[in-house]
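Below is one structure, written out as structure tokens; comments come after it.
Only a single protein chain was left out; the remaining protein chains are all shown in position.
Right, chain A next:
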């Protein structure tokens, strides 16, 4: 505590120092948020885009959305996609982190180097490479599967929605696992070694050591990392958008992000798009509150 609050003297200096940051955030995020709330209560379509004044229509946008089965389908799809991806990422990431403790040093370093490379790849570059890997005609994945005796020659992976989401999941998990594996592994190295040895001498099996010592001691990290995955997987825009451009029906593969984009920027229905965006914001804030609480708790302990 000694390094903060050097002197309890009252001064305006800290507020002055915060002005640029707060101003930037207010202009680029605060004002748009306000504007979006207003927009979501207005009839703002293409006519308004060309100069007609927007009309106040109260909750009509929201009413229309709530009764639109398509929004519910997109929402449900987004939630399922988000949960499947978050669970898969956590399972693979935590699994790898646990295995890293038992690997030979050289293998562990090899794996960490590989994960680091995958992690470092820009999203757009990763998607482009995966598109090429899954390419219908000359893609390596079709080639390998055909070699293994399955008939995948000329198979189009993005055509059917389910297969489309499978590809998207593979890519998202591939991109997200490194962060989980590294963070969880870092936490695992903090588990007291003597405690584990004592348990082993007392005859605890590997499984019960995992359940009763290892997992409880990394629980806070698992919670934060898991929550971050859920929040991040709810907002997979570029992944879906770029895969949609590569093929597949937009209507059947839209998630919340791409739906907002196509409604607003694509279709000019700004009022409606704003209402969906508000819905997504509220959803995120609800999901975020436990994360913020966890971070603040550390802040208090630090």
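Keep in mind that, in the parts below, a contact is a pair of C-beta atoms (placed from the backbone, for glycine too) under 8 Å apart; a residue touches a chain by one contact, two chains touch by 3 or more; residues count from 1.
Everything below uses one rule, namely that contacts and distances are computed from a predicted model.
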Listed names "Thiazole synthase", "Adenylyl-sulfate kinase", "Carbohydrate ABC transporter permease" or "Amidohydrolase", matching UniProt entry of the absent chain: "Carbohydrate ABC transporter permease"
Listed residues A:35, A:211 or A:251, member touching the removed chain: A:35
Full-complex contact with the absent chain, from A:41, A:81 or A:130: A:130
Residues in chain A touching the chain absent from view: 2-6, 8, 11, 13-15, 17-18, 20-22, 24-25, 27-29, 31-33, 35-36, 39, 96, 99-104, 107-108, 110-111, 113-126, 128-133, 135, 137-138, 140, 143, 174, 177-179, 182-183, 186-187, 190, 200, 206, 217-218, 220-221, 224-225, 228, 231, 234-235, 237-238, 241-242, 245-246, 256-257, 260-261, 264-265, 270, 273-274, 277-278, 280-281, 284-285, 287-288, 291-292, 294-296, 298-299, 301-302
